[in-house]
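First the structure, then my questions, so here it is.
Certain chains of the assembly are absent from this excerpt, and the rest are unmoved.
In this document, chain identifiers A, B and C correspond to the written order of the chains, with residue numbering beginning at 1 in each.
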Amino acid sequence: MSKPYTRLDKNDVAVLLVDHQAGLLSLVRDIDPDKFKNNVLALADLASYFKLPTILTTSFEDGPNGPLVPELKAQFPDAPYIARPGQINAWDNEDFVKAIKATGKKQLLIAGVVTEVCVAFPALSALAEGYEVFVVTDASGTFNEITRDAAWDRMSQAGAQLMSWFGVACELHRDWRNDIEGLGTLFSNHIPDYRNLITSYNTLTKAK
Amino acid sequence: MSKPYTRLDKNDVAVLLVDHQAGLLSLVRDIDPDKFKNNVLALADLASYFKLPTILTTSFEDGPNGPLVPELKAQFPDAPYIARPGQINAWDNEDFVKAIKATGKKQLLIAGVVTEVCVAFPALSALAEGYEVFVVTDASGTFNEITRDAAWDRMSQAGAQLMSWFGVACELHRDWRNDIEGLGTLFSNHIPDYRNLITSYNTLTKAK
Amino acid sequence: MSKPYTRLDKNDVAVLLVDHQAGLLSLVRDIDPDKFKNNVLALADLASYFKLPTILTTSFEDGPNGPLVPELKAQFPDAPYIARPGQINAWDNEDFVKAIKATGKKQLLIAGVVTEVCVAFPALSALAEGYEVFVVTDASGTFNEITRDAAWDRMSQAGAQLMSWFGVACELHRDWRNDIEGLGTLFSNHIPDYRNLITSYNTLTKAK
(Lines give C-alpha, C1' and ligand atoms only; values in the text may rest on other atoms or scores of the structure.)
Protein backbone atom coordinates (compact mmCIF):
# COMPACT_ATOMS: atom_id res chain seq x y z
CA MET A 1 0.00 0.00 0.00
CA SER A 2 2.93 2.36 0.59
CA LYS A 3 6.33 2.64 -1.02
CA PRO A 4 8.75 0.11 0.52
CA TYR A 5 11.98 1.37 2.06
CA THR A 6 14.43 1.58 -0.79
CA ARG A 7 17.68 2.28 0.95
CA LEU A 8 20.67 3.89 -0.70
CA ASP A 9 23.53 1.47 -1.13
CA LYS A 10 26.89 3.03 -1.95
CA ASN A 11 27.75 0.13 -4.21
CA ASP A 12 24.69 0.66 -6.32
CA VAL A 13 24.45 4.43 -6.76
CA ALA A 14 25.28 6.79 -9.60
CA VAL A 15 25.06 10.58 -9.41
CA LEU A 16 23.60 12.74 -12.17
CA LEU A 17 24.44 16.44 -12.11
CA VAL A 18 22.25 18.16 -14.66
CA ASP A 19 22.78 21.65 -16.01
CA HIS A 20 24.47 23.43 -13.09
CA GLN A 21 25.57 26.10 -15.55
CA ALA A 22 26.76 29.61 -14.73
CA GLY A 23 23.97 31.29 -16.66
CA LEU A 24 21.11 29.06 -15.59
CA LEU A 25 22.03 29.56 -11.94
CA SER A 26 20.77 33.13 -12.16
CA LEU A 27 17.27 31.69 -12.60
CA VAL A 28 17.35 29.96 -9.20
CA ARG A 29 15.36 31.93 -6.65
CA ASP A 30 13.74 29.34 -4.39
CA ILE A 31 16.91 29.04 -2.34
CA ASP A 32 19.52 31.55 -1.24
CA PRO A 33 22.59 31.62 -3.53
CA ASP A 34 25.11 31.17 -0.70
CA LYS A 35 23.26 28.13 0.55
CA PHE A 36 22.62 26.70 -2.89
CA LYS A 37 26.25 26.92 -3.92
CA ASN A 38 27.25 25.21 -0.71
CA ASN A 39 24.72 22.42 -1.19
CA VAL A 40 25.82 21.70 -4.75
CA LEU A 41 29.47 21.54 -3.74
CA ALA A 42 28.57 19.36 -0.76
CA LEU A 43 26.84 16.92 -3.08
CA ALA A 44 29.90 16.92 -5.32
CA ASP A 45 32.14 16.30 -2.34
CA LEU A 46 30.07 13.41 -1.11
CA ALA A 47 30.05 11.88 -4.59
CA SER A 48 33.83 12.02 -4.55
CA TYR A 49 34.08 10.82 -0.99
CA PHE A 50 31.95 7.75 -1.62
CA LYS A 51 33.57 7.25 -5.03
CA LEU A 52 30.17 7.25 -6.69
CA PRO A 53 30.24 7.20 -10.48
CA THR A 54 29.15 10.68 -11.47
CA ILE A 55 27.82 11.91 -14.79
CA LEU A 56 27.84 15.53 -15.85
CA THR A 57 25.61 16.98 -18.49
CA THR A 58 24.90 20.46 -19.80
CA SER A 59 22.56 22.13 -22.18
CA PHE A 60 23.89 24.58 -24.77
CA GLU A 61 27.05 25.49 -22.97
CA ASP A 62 28.13 27.84 -25.70
CA GLY A 63 24.97 29.95 -25.53
CA PRO A 64 23.48 32.13 -22.82
CA ASN A 65 23.03 29.17 -20.46
CA GLY A 66 26.75 29.42 -19.88
CA PRO A 67 29.39 26.85 -18.98
CA LEU A 68 29.18 24.23 -16.25
CA VAL A 69 30.33 25.81 -12.99
CA PRO A 70 34.11 25.33 -12.95
CA GLU A 71 34.20 23.68 -9.52
CA LEU A 72 32.20 20.72 -10.81
CA LYS A 73 34.29 20.39 -13.92
CA ALA A 74 37.42 20.43 -11.79
CA GLN A 75 36.15 17.93 -9.28
CA PHE A 76 35.20 15.30 -11.82
CA PRO A 77 37.84 15.55 -14.52
CA ASP A 78 37.34 11.99 -15.69
CA ALA A 79 33.57 11.79 -15.40
CA PRO A 80 31.44 11.24 -18.47
CA TYR A 81 30.52 14.72 -19.62
CA ILE A 82 27.63 14.99 -22.02
CA ALA A 83 27.16 18.40 -23.57
CA ARG A 84 23.73 17.80 -25.01
CA PRO A 85 23.23 19.21 -28.48
CA GLY A 86 19.60 20.09 -27.81
CA GLN A 87 17.66 17.52 -25.81
CA ILE A 88 15.95 19.19 -22.87
CA ASN A 89 15.27 15.95 -21.01
CA ALA A 90 18.76 14.55 -20.55
CA TRP A 91 17.27 11.07 -20.73
CA ASP A 92 16.46 11.73 -24.39
CA ASN A 93 20.18 11.87 -25.06
CA GLU A 94 21.48 8.41 -25.85
CA ASP A 95 24.97 9.09 -24.62
CA PHE A 96 23.65 10.15 -21.26
CA VAL A 97 21.62 6.98 -20.82
CA LYS A 98 24.49 4.87 -22.08
CA ALA A 99 26.78 6.46 -19.54
CA ILE A 100 24.31 5.64 -16.80
CA LYS A 101 23.92 2.06 -17.97
CA ALA A 102 27.67 1.71 -18.16
CA THR A 103 27.88 2.30 -14.42
CA GLY A 104 25.74 -0.76 -13.82
CA LYS A 105 23.99 1.03 -10.92
CA LYS A 106 20.28 0.82 -10.13
CA GLN A 107 19.98 3.79 -7.81
CA LEU A 108 20.23 7.30 -9.21
CA LEU A 109 20.85 10.49 -7.27
CA ILE A 110 19.69 13.43 -9.36
CA ALA A 111 20.20 17.18 -8.83
CA GLY A 112 20.07 20.05 -11.25
CA VAL A 113 18.76 23.38 -12.45
CA VAL A 114 15.86 23.98 -12.86
CA THR A 115 14.04 21.45 -10.73
CA GLU A 116 10.85 21.01 -12.76
CA VAL A 117 12.75 20.42 -16.00
CA CYS A 118 16.35 19.36 -15.69
CA VAL A 119 15.68 17.26 -12.57
CA ALA A 120 12.07 16.17 -13.01
CA PHE A 121 12.25 15.04 -16.63
CA PRO A 122 15.15 12.58 -16.28
CA ALA A 123 13.82 11.52 -12.86
CA LEU A 124 10.46 10.57 -14.37
CA SER A 125 12.10 8.85 -17.31
CA ALA A 126 14.39 6.88 -15.04
CA LEU A 127 11.50 5.76 -12.87
CA ALA A 128 9.66 4.65 -15.99
CA GLU A 129 12.62 2.41 -16.81
CA GLY A 130 12.72 0.86 -13.38
CA TYR A 131 15.51 2.80 -11.69
CA GLU A 132 15.24 3.79 -8.07
CA VAL A 133 15.33 7.59 -8.11
CA PHE A 134 16.45 9.87 -5.28
CA VAL A 135 16.12 13.62 -5.83
CA VAL A 136 18.66 15.74 -3.95
CA THR A 137 16.21 18.56 -3.35
CA ASP A 138 18.54 21.08 -1.77
CA ALA A 139 21.13 20.79 -4.54
CA SER A 140 18.41 21.54 -7.09
CA GLY A 141 16.90 24.97 -7.70
CA THR A 142 14.16 26.70 -9.61
CA PHE A 143 12.31 29.99 -10.11
CA ASN A 144 10.23 30.11 -6.93
CA GLU A 145 8.44 28.03 -4.32
CA ILE A 146 5.34 27.48 -6.46
CA THR A 147 7.31 25.85 -9.24
CA ARG A 148 9.34 23.87 -6.71
CA ASP A 149 6.37 22.52 -4.82
CA ALA A 150 4.63 21.50 -8.04
CA ALA A 151 7.77 19.74 -9.28
CA TRP A 152 8.26 17.87 -6.01
CA ASP A 153 4.67 16.69 -6.04
CA ARG A 154 4.95 15.40 -9.59
CA MET A 155 8.14 13.48 -8.83
CA SER A 156 6.98 12.13 -5.50
CA GLN A 157 3.70 10.87 -6.94
CA ALA A 158 5.68 9.10 -9.63
CA GLY A 159 7.74 7.25 -7.04
CA ALA A 160 10.86 9.36 -6.57
CA GLN A 161 12.23 9.77 -3.06
CA LEU A 162 12.94 13.33 -1.94
CA MET A 163 16.16 13.74 0.04
CA SER A 164 18.78 16.29 1.10
CA TRP A 165 22.51 15.98 0.51
CA PHE A 166 23.01 15.44 4.24
CA GLY A 167 20.47 12.63 4.33
CA VAL A 168 22.12 11.05 1.32
CA ALA A 169 25.56 11.16 2.93
CA CYS A 170 24.26 9.61 6.13
CA GLU A 171 22.31 6.86 4.37
CA LEU A 172 25.33 5.97 2.27
CA HIS A 173 27.79 5.97 5.15
CA ARG A 174 25.61 3.89 7.48
CA ASP A 175 28.14 3.65 10.28
CA TRP A 176 30.54 6.33 11.49
CA ARG A 177 33.09 3.66 12.28
CA ASN A 178 33.63 3.21 8.57
CA ASP A 179 35.53 6.50 8.67
CA ILE A 180 34.98 9.15 11.27
CA GLU A 181 37.47 11.70 10.06
CA GLY A 182 36.46 11.61 6.42
CA LEU A 183 32.77 12.13 6.96
CA GLY A 184 33.43 14.63 9.75
CA THR A 185 35.55 16.69 7.41
CA LEU A 186 32.87 16.60 4.75
CA PHE A 187 30.28 17.89 7.22
CA SER A 188 32.63 20.44 8.72
CA ASN A 189 33.34 21.88 5.29
CA HIS A 190 29.69 22.36 4.43
CA ILE A 191 27.77 22.90 7.68
CA PRO A 192 28.99 25.97 9.60
CA ASP A 193 27.10 24.96 12.74
CA TYR A 194 28.75 21.56 12.65
CA ARG A 195 32.16 23.07 12.14
CA ASN A 196 31.60 25.22 15.18
CA LEU A 197 30.80 22.16 17.25
CA ILE A 198 34.04 20.55 16.15
CA THR A 199 36.06 23.70 16.75
CA SER A 200 34.78 23.99 20.30
CA TYR A 201 35.25 20.29 20.91
CA ASN A 202 38.80 20.21 19.62
CA THR A 203 39.76 23.26 21.61
CA LEU A 204 38.45 21.80 24.83
CA THR A 205 39.86 18.34 24.35
CA LYS A 206 43.26 19.58 23.23
CA ALA A 207 43.25 21.80 26.29
CA LYS A 208 43.16 18.81 28.58
CA MET B 1 2.47 1.44 -7.28
CA SER B 2 3.12 5.01 -8.40
CA LYS B 3 1.75 7.11 -11.24
CA PRO B 4 3.53 6.26 -14.52
CA TYR B 5 5.27 9.04 -16.45
CA THR B 6 2.61 10.58 -18.63
CA ARG B 7 4.59 12.88 -20.83
CA LEU B 8 3.14 15.89 -22.62
CA ASP B 9 2.98 15.38 -26.36
CA LYS B 10 2.41 18.51 -28.40
CA ASN B 11 0.27 16.58 -30.85
CA ASP B 12 -2.10 15.44 -28.15
CA VAL B 13 -2.62 18.53 -25.98
CA ALA B 14 -5.44 21.05 -25.63
CA VAL B 15 -5.33 24.12 -23.41
CA LEU B 16 -8.24 25.24 -21.24
CA LEU B 17 -8.18 28.81 -19.95
CA VAL B 18 -10.92 29.15 -17.39
CA ASP B 19 -12.28 32.43 -16.06
CA HIS B 20 -9.26 34.75 -16.32
CA GLN B 21 -11.67 37.66 -16.00
CA ALA B 22 -10.85 41.24 -15.08
CA GLY B 23 -13.03 41.21 -11.97
CA LEU B 24 -12.13 37.78 -10.68
CA LEU B 25 -8.43 38.58 -10.91
CA SER B 26 -8.81 40.95 -7.95
CA LEU B 27 -9.49 37.85 -5.82
CA VAL B 28 -6.07 36.34 -6.54
CA ARG B 29 -3.73 36.87 -3.62
CA ASP B 30 -1.57 33.75 -3.45
CA ILE B 31 0.74 35.13 -6.13
CA ASP B 32 1.98 38.62 -6.89
CA PRO B 33 -0.06 40.39 -9.61
CA ASP B 34 2.97 41.29 -11.76
CA LYS B 35 4.13 37.71 -11.74
CA PHE B 36 0.67 36.24 -12.22
CA LYS B 37 -0.08 38.40 -15.25
CA ASN B 38 3.23 37.41 -16.76
CA ASN B 39 2.61 33.72 -16.16
CA VAL B 40 -0.84 33.78 -17.75
CA LEU B 41 0.46 35.58 -20.82
CA ALA B 42 3.39 33.18 -21.01
CA LEU B 43 1.00 30.25 -21.02
CA ALA B 44 -1.00 31.94 -23.77
CA ASP B 45 2.16 32.54 -25.76
CA LEU B 46 3.29 28.96 -25.48
CA ALA B 47 -0.16 27.74 -26.54
CA SER B 48 0.16 29.89 -29.65
CA TYR B 49 3.76 28.92 -30.21
CA PHE B 50 3.02 25.20 -30.12
CA LYS B 51 -0.25 25.74 -32.02
CA LEU B 52 -2.15 23.96 -29.28
CA PRO B 53 -5.91 24.07 -29.65
CA THR B 54 -7.07 26.45 -26.95
CA ILE B 55 -10.48 26.86 -25.44
CA LEU B 56 -11.61 29.97 -23.59
CA THR B 57 -14.44 30.08 -21.15
CA THR B 58 -15.87 32.66 -18.78
CA SER B 59 -18.46 32.87 -16.08
CA PHE B 60 -20.96 35.72 -16.09
CA GLU B 61 -18.93 38.15 -18.12
CA ASP B 62 -21.62 40.79 -17.99
CA GLY B 63 -21.74 40.87 -14.22
CA PRO B 64 -19.20 41.83 -11.58
CA ASN B 65 -16.84 39.03 -12.60
CA GLY B 66 -15.97 41.22 -15.55
CA PRO B 67 -14.82 40.43 -19.08
CA LEU B 68 -12.08 38.04 -20.10
CA VAL B 69 -8.76 39.89 -19.97
CA PRO B 70 -8.42 41.50 -23.39
CA GLU B 71 -4.97 40.07 -24.09
CA LEU B 72 -6.35 36.53 -24.08
CA LYS B 73 -9.28 37.45 -26.27
CA ALA B 74 -6.91 39.13 -28.72
CA GLN B 75 -4.46 36.25 -28.78
CA PHE B 76 -7.01 33.58 -29.59
CA PRO B 77 -9.51 35.30 -31.91
CA ASP B 78 -10.65 32.05 -33.47
CA ALA B 79 -10.65 29.87 -30.39
CA PRO B 80 -13.87 28.34 -29.11
CA TYR B 81 -15.14 30.82 -26.59
CA ILE B 82 -17.75 29.55 -24.18
CA ALA B 83 -19.40 32.22 -22.08
CA ARG B 84 -21.10 29.91 -19.63
CA PRO B 85 -24.63 30.93 -18.71
CA GLY B 86 -24.26 29.72 -15.14
CA GLN B 87 -22.38 26.47 -14.72
CA ILE B 88 -19.61 26.88 -12.17
CA ASN B 89 -17.76 23.74 -13.19
CA ALA B 90 -16.98 24.41 -16.85
CA TRP B 91 -17.23 20.69 -17.46
CA ASP B 92 -20.94 20.90 -16.69
CA ASN B 93 -21.33 23.03 -19.81
CA GLU B 94 -21.95 20.81 -22.81
CA ASP B 95 -20.46 23.23 -25.31
CA PHE B 96 -17.24 23.33 -23.36
CA VAL B 97 -16.90 19.56 -23.31
CA LYS B 98 -17.89 19.34 -26.97
CA ALA B 99 -15.21 21.84 -27.84
CA ILE B 100 -12.65 19.73 -25.99
CA LYS B 101 -13.78 16.55 -27.66
CA ALA B 102 -13.66 18.26 -31.02
CA THR B 103 -9.94 18.76 -30.59
CA GLY B 104 -9.45 15.01 -30.38
CA LYS B 105 -6.75 15.50 -27.73
CA LYS B 106 -6.25 13.34 -24.65
CA GLN B 107 -4.00 15.62 -22.64
CA LEU B 108 -5.45 18.75 -21.07
CA LEU B 109 -3.53 21.73 -19.75
CA ILE B 110 -5.75 23.65 -17.36
CA ALA B 111 -5.26 27.07 -15.76
CA GLY B 112 -7.73 29.49 -14.29
CA VAL B 113 -9.08 31.64 -11.48
CA VAL B 114 -9.74 30.60 -8.75
CA THR B 115 -7.71 27.44 -8.41
CA GLU B 116 -9.97 25.41 -6.13
CA VAL B 117 -13.04 26.01 -8.29
CA CYS B 118 -12.43 27.04 -11.87
CA VAL B 119 -9.35 24.83 -12.19
CA ALA B 120 -10.06 21.99 -9.78
CA PHE B 121 -13.63 21.21 -10.80
CA PRO B 122 -12.99 20.69 -14.53
CA ALA B 123 -9.68 19.01 -13.72
CA LEU B 124 -11.42 16.45 -11.51
CA SER B 125 -14.20 15.94 -14.05
CA ALA B 126 -11.72 15.44 -16.86
CA LEU B 127 -9.77 12.90 -14.84
CA ALA B 128 -12.99 11.04 -14.15
CA GLU B 129 -13.54 10.77 -17.89
CA GLY B 130 -10.07 9.43 -18.52
CA TYR B 131 -8.21 12.49 -19.69
CA GLU B 132 -4.64 13.10 -18.67
CA VAL B 133 -4.75 16.35 -16.73
CA PHE B 134 -1.88 18.80 -16.23
CA VAL B 135 -2.52 21.81 -13.99
CA VAL B 136 -0.50 24.90 -14.84
CA THR B 137 -0.13 25.95 -11.23
CA ASP B 138 1.58 29.28 -11.72
CA ALA B 139 -0.97 30.50 -14.26
CA SER B 140 -3.74 29.76 -11.77
CA GLY B 141 -4.54 31.85 -8.71
CA THR B 142 -6.68 31.90 -5.61
CA PHE B 143 -7.37 33.68 -2.33
CA ASN B 144 -4.38 32.59 -0.28
CA GLU B 145 -1.89 29.81 0.32
CA ILE B 146 -4.24 27.74 2.44
CA THR B 147 -6.83 27.50 -0.30
CA ARG B 148 -4.12 26.85 -2.88
CA ASP B 149 -2.45 24.06 -0.94
CA ALA B 150 -5.78 22.35 -0.29
CA ALA B 151 -6.73 22.58 -3.97
CA TRP B 152 -3.39 21.20 -5.12
CA ASP B 153 -3.68 18.27 -2.74
CA ARG B 154 -7.19 17.43 -3.94
CA MET B 155 -6.14 17.50 -7.60
CA SER B 156 -2.88 15.64 -7.08
CA GLN B 157 -4.55 12.86 -5.10
CA ALA B 158 -7.07 12.50 -7.92
CA GLY B 159 -4.27 11.98 -10.44
CA ALA B 160 -3.60 15.42 -11.90
CA GLN B 161 0.00 16.38 -12.56
CA LEU B 162 1.11 19.75 -11.18
CA MET B 163 3.32 21.76 -13.50
CA SER B 164 4.55 25.29 -14.26
CA TRP B 165 4.26 27.04 -17.63
CA PHE B 166 8.01 26.76 -18.04
CA GLY B 167 7.96 23.03 -17.40
CA VAL B 168 5.11 22.65 -19.87
CA ALA B 169 6.99 24.54 -22.58
CA CYS B 170 10.10 22.46 -22.07
CA GLU B 171 8.26 19.13 -22.03
CA LEU B 172 6.41 20.05 -25.22
CA HIS B 173 9.49 21.28 -27.06
CA ARG B 174 11.69 18.32 -26.16
CA ASP B 175 14.66 19.39 -28.21
CA TRP B 176 16.03 22.89 -28.69
CA ARG B 177 17.05 21.98 -32.20
CA ASN B 178 13.38 21.99 -33.18
CA ASP B 179 13.57 25.78 -33.01
CA ILE B 180 16.08 27.65 -30.93
CA GLU B 181 15.02 31.18 -31.73
CA GLY B 182 11.30 30.64 -31.24
CA LEU B 183 11.55 29.10 -27.80
CA GLY B 184 14.35 31.48 -26.82
CA THR B 185 12.14 34.43 -27.67
CA LEU B 186 9.26 32.99 -25.66
CA PHE B 187 11.51 32.62 -22.61
CA SER B 188 13.14 36.00 -23.12
CA ASN B 189 9.74 37.68 -23.20
CA HIS B 190 8.59 36.17 -19.94
CA ILE B 191 11.67 35.51 -17.78
CA PRO B 192 13.62 38.70 -17.00
CA ASP B 193 16.61 36.76 -15.72
CA TYR B 194 16.74 34.78 -18.94
CA ARG B 195 16.46 37.90 -21.06
CA ASN B 196 19.41 39.33 -19.19
CA LEU B 197 21.47 36.26 -20.00
CA ILE B 198 20.63 36.67 -23.67
CA THR B 199 21.34 40.40 -23.63
CA SER B 200 24.77 39.87 -22.14
CA TYR B 201 25.47 36.98 -24.45
CA ASN B 202 24.47 38.86 -27.57
CA THR B 203 26.48 41.90 -26.59
CA LEU B 204 29.60 39.88 -26.04
CA THR B 205 29.31 37.73 -29.13
CA LYS B 206 28.42 40.63 -31.39
CA ALA B 207 31.42 42.39 -29.98
CA LYS B 208 33.73 39.73 -31.36
CA MET C 1 -4.87 4.24 -9.12
CA SER C 2 -5.97 7.62 -7.85
CA LYS C 3 -8.94 8.74 -5.81
CA PRO C 4 -12.05 9.06 -8.00
CA TYR C 5 -13.88 12.39 -8.14
CA THR C 6 -16.28 12.36 -5.25
CA ARG C 7 -18.37 15.42 -5.86
CA LEU C 8 -20.31 17.22 -3.16
CA ASP C 9 -24.05 16.80 -3.60
CA LYS C 10 -26.17 19.19 -1.60
CA ASN C 11 -28.74 16.49 -1.01
CA ASP C 12 -26.23 14.20 0.56
CA VAL C 13 -24.18 16.45 2.83
CA ALA C 14 -24.10 17.06 6.56
CA VAL C 15 -21.94 19.65 8.30
CA LEU C 16 -20.01 18.97 11.50
CA LEU C 17 -18.79 22.00 13.47
CA VAL C 18 -16.45 20.73 16.15
CA ASP C 19 -15.31 22.73 19.15
CA HIS C 20 -15.35 26.31 17.83
CA GLN C 21 -15.29 27.48 21.45
CA ALA C 22 -14.38 30.91 22.75
CA GLY C 23 -11.46 29.65 24.79
CA LEU C 24 -10.03 27.19 22.32
CA LEU C 25 -9.96 29.86 19.61
CA SER C 26 -7.10 31.56 21.43
CA LEU C 27 -4.97 28.52 20.52
CA VAL C 28 -5.39 29.09 16.79
CA ARG C 29 -2.31 30.73 15.31
CA ASP C 30 -1.93 29.25 11.84
CA ILE C 31 -4.42 31.73 10.44
CA ASP C 32 -5.17 35.37 11.19
CA PRO C 33 -8.06 35.83 13.64
CA ASP C 34 -9.98 38.27 11.41
CA LYS C 35 -9.81 35.87 8.52
CA PHE C 36 -10.53 32.80 10.61
CA LYS C 37 -13.64 34.30 12.16
CA ASN C 38 -14.86 35.28 8.73
CA ASN C 39 -14.25 31.81 7.32
CA VAL C 40 -16.11 30.06 10.14
CA LEU C 41 -19.09 32.36 9.76
CA ALA C 42 -19.00 31.91 5.99
CA LEU C 43 -19.15 28.16 6.45
CA ALA C 44 -22.08 28.59 8.82
CA ASP C 45 -23.82 30.86 6.33
CA LEU C 46 -23.39 28.41 3.49
CA ALA C 47 -24.69 25.57 5.65
CA SER C 48 -27.80 27.65 6.28
CA TYR C 49 -28.07 28.77 2.70
CA PHE C 50 -27.96 25.24 1.33
CA LYS C 51 -30.11 24.00 4.23
CA LEU C 52 -27.52 21.39 5.10
CA PRO C 53 -28.18 19.46 8.27
CA THR C 54 -25.62 20.78 10.72
CA ILE C 55 -24.40 19.26 13.93
CA LEU C 56 -22.71 21.22 16.68
CA THR C 57 -20.51 19.73 19.31
CA THR C 58 -18.31 21.08 22.08
CA SER C 59 -15.84 19.81 24.58
CA PHE C 60 -16.09 20.87 28.22
CA GLU C 61 -17.99 24.06 27.64
CA ASP C 62 -18.13 24.85 31.31
CA GLY C 63 -14.38 24.75 31.76
CA PRO C 64 -11.56 26.83 30.35
CA ASN C 65 -12.34 25.77 26.78
CA GLY C 66 -15.25 28.17 27.00
CA PRO C 67 -18.66 28.20 25.33
CA LEU C 68 -19.41 27.70 21.66
CA VAL C 69 -19.03 31.03 19.88
CA PRO C 70 -22.45 32.67 20.18
CA GLU C 71 -22.87 33.34 16.47
CA LEU C 72 -22.89 29.61 15.73
CA LYS C 73 -25.31 28.87 18.52
CA ALA C 74 -27.61 31.62 17.23
CA GLN C 75 -27.43 30.51 13.62
CA PHE C 76 -28.37 26.90 14.29
CA PRO C 77 -30.89 27.06 17.14
CA ASP C 78 -32.49 23.76 16.23
CA ALA C 79 -29.39 21.84 15.29
CA PRO C 80 -28.36 18.78 17.27
CA TYR C 81 -25.99 20.13 19.88
CA ILE C 82 -23.79 17.61 21.57
CA ALA C 83 -21.86 18.91 24.56
CA ARG C 84 -19.52 15.99 24.93
CA PRO C 85 -18.90 14.94 28.52
CA GLY C 86 -15.31 14.01 27.84
CA GLN C 87 -14.69 12.25 24.54
CA ILE C 88 -11.92 14.01 22.64
CA ASN C 89 -12.73 12.38 19.31
CA ALA C 90 -16.31 13.46 18.73
CA TRP C 91 -16.89 10.21 16.90
CA ASP C 92 -16.42 8.37 20.20
CA ASN C 93 -19.59 10.05 21.41
CA GLU C 94 -22.59 7.93 20.53
CA ASP C 95 -25.00 10.84 20.38
CA PHE C 96 -22.82 12.61 17.88
CA VAL C 97 -22.65 9.61 15.57
CA LYS C 98 -26.37 8.99 15.99
CA ALA C 99 -27.08 12.57 15.02
CA ILE C 100 -25.00 12.11 11.90
CA LYS C 101 -26.68 8.84 11.02
CA ALA C 102 -30.07 10.46 11.58
CA THR C 103 -29.34 12.88 8.76
CA GLY C 104 -29.04 9.96 6.34
CA LYS C 105 -26.20 11.74 4.54
CA LYS C 106 -23.04 10.10 3.20
CA GLN C 107 -20.89 13.17 2.69
CA LEU C 108 -19.51 14.99 5.69
CA LEU C 109 -18.09 18.50 5.79
CA ILE C 110 -15.92 18.86 8.87
CA ALA C 111 -14.35 21.97 10.41
CA GLY C 112 -13.12 22.64 13.90
CA VAL C 113 -10.49 23.65 16.40
CA VAL C 114 -7.80 22.36 16.61
CA THR C 115 -7.24 20.77 13.24
CA GLU C 116 -5.10 17.78 14.21
CA VAL C 117 -7.50 16.70 16.95
CA CYS C 118 -11.06 17.98 16.72
CA VAL C 119 -11.08 17.79 12.91
CA ALA C 120 -8.67 14.95 12.17
CA PHE C 121 -9.97 12.41 14.68
CA PRO C 122 -13.63 12.40 13.58
CA ALA C 123 -12.54 12.72 9.95
CA LEU C 124 -10.43 9.59 10.21
CA SER C 125 -13.16 7.74 12.08
CA ALA C 126 -15.77 8.71 9.51
CA LEU C 127 -13.54 7.57 6.66
CA ALA C 128 -13.06 4.26 8.44
CA GLU C 129 -16.83 3.83 8.46
CA GLY C 130 -17.15 4.58 4.77
CA TYR C 131 -18.24 8.20 4.78
CA GLU C 132 -16.95 10.61 2.17
CA VAL C 133 -15.09 13.22 4.16
CA PHE C 134 -14.40 16.82 3.11
CA VAL C 135 -12.27 18.94 5.43
CA VAL C 136 -13.02 22.66 5.32
CA THR C 137 -9.42 23.65 5.85
CA ASP C 138 -9.81 27.41 6.16
CA ALA C 139 -12.57 27.11 8.76
CA SER C 140 -10.30 24.94 10.89
CA GLY C 141 -7.36 26.19 12.90
CA THR C 142 -4.46 25.00 14.98
CA PHE C 143 -1.27 26.04 16.77
CA ASN C 144 1.04 26.67 13.84
CA GLU C 145 1.89 25.64 10.30
CA ILE C 146 3.86 22.58 11.33
CA THR C 147 0.91 21.06 13.16
CA ARG C 148 -1.42 22.03 10.33
CA ASP C 149 0.69 20.52 7.58
CA ALA C 150 1.10 17.28 9.52
CA ALA C 151 -2.65 17.07 10.15
CA TRP C 152 -3.50 17.72 6.51
CA ASP C 153 -1.10 15.03 5.37
CA ARG C 154 -2.55 12.48 7.76
CA MET C 155 -6.12 13.18 6.65
CA SER C 156 -5.32 13.36 2.96
CA GLN C 157 -3.44 10.06 3.03
CA ALA C 158 -6.43 8.47 4.71
CA GLY C 159 -8.70 9.60 1.90
CA ALA C 160 -10.18 12.91 3.06
CA GLN C 161 -10.56 15.69 0.51
CA LEU C 162 -9.15 19.08 1.48
CA MET C 163 -11.32 22.03 0.52
CA SER C 164 -12.04 25.69 1.33
CA TRP C 165 -15.45 27.10 2.25
CA PHE C 166 -15.57 28.90 -1.09
CA GLY C 167 -14.88 25.70 -3.00
CA VAL C 168 -17.54 23.92 -0.99
CA ALA C 169 -20.14 26.59 -1.76
CA CYS C 170 -19.34 26.49 -5.46
CA GLU C 171 -19.38 22.71 -5.69
CA LEU C 172 -22.72 22.55 -3.90
CA HIS C 173 -24.34 25.30 -5.94
CA ARG C 174 -23.21 23.96 -9.32
CA ASP C 175 -25.04 26.53 -11.40
CA TRP C 176 -25.46 30.22 -10.71
CA ARG C 177 -28.87 30.08 -12.31
CA ASN C 178 -30.13 28.16 -9.32
CA ASP C 179 -30.04 31.47 -7.44
CA ILE C 180 -27.78 34.32 -8.38
CA GLU C 181 -28.74 36.74 -5.66
CA GLY C 182 -28.52 34.30 -2.80
CA LEU C 183 -25.05 33.03 -3.55
CA GLY C 184 -23.90 36.51 -4.55
CA THR C 185 -24.97 37.84 -1.19
CA LEU C 186 -23.17 35.03 0.61
CA PHE C 187 -19.95 35.83 -1.23
CA SER C 188 -20.37 39.57 -0.85
CA ASN C 189 -20.76 39.18 2.91
CA HIS C 190 -17.58 37.20 3.32
CA ILE C 191 -15.17 38.23 0.55
CA PRO C 192 -14.32 41.93 0.68
CA ASP C 193 -12.76 41.87 -2.79
CA TYR C 194 -15.94 40.36 -4.19
CA ARG C 195 -18.13 42.89 -2.47
CA ASN C 196 -16.05 45.64 -4.04
CA LEU C 197 -16.64 44.16 -7.47
CA ILE C 198 -20.36 44.16 -6.83
CA THR C 199 -20.35 47.68 -5.44
CA SER C 200 -18.57 49.03 -8.50
CA TYR C 201 -20.78 47.02 -10.82
CA ASN C 202 -24.00 48.14 -9.21
CA THR C 203 -22.94 51.76 -9.19
CA LEU C 204 -22.08 51.72 -12.86
CA THR C 205 -25.13 49.83 -13.99
CA LYS C 206 -27.52 51.84 -11.86
CA ALA C 207 -25.91 54.93 -13.31
CA LYS C 208 -26.99 53.97 -16.80
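Throughout what follows, a residue touches a chain if its C-beta (ideal position, glycine included) is under 8 Å from a C-beta of that chain, and two chains touch if they have at least 3 such contacts.
Quantities reported herein were computed from a predicted structural model and do not represent experimental measurements.
Here 3 of the identical protein chains are placed; the entire complex in the file holds 8 of them.
Throughout what follows, only the chains that are shown with their structure count from here on.
Because contacts link the chains only in sequence, without closing, their graph is best described as a line. A rotation of 90° superposes the C-alpha trace of chain A on that of chain B, rounded to the nearest 5.
Taking the mean of the C-alpha atoms as each chain's centre, chain A and chain B sit 31 Å apart.
Here the spacing of chain A and chain C, counted between their Cα centres, is 43 Å. Residue positions of chain C touching 2 or more other chains: there are none. Per the touch definition, chain B reaches chain A in the complex via residues 1-5, 7, 31, 35, 135, 137-138, 152, 156, 161-164, 166-167, 170-171, 173-178, 191, 193-194, 196-198, 200-201. Residue ranges on chain B touching chain C, taken from their complex, read 3, 23, 26-27, 29, 59-60, 63-66, 85-89, 92, 114, 116-117, 120-121, 124-125, 127-128, 143-144, 146-147, 149-151, 153-154, 157-159.
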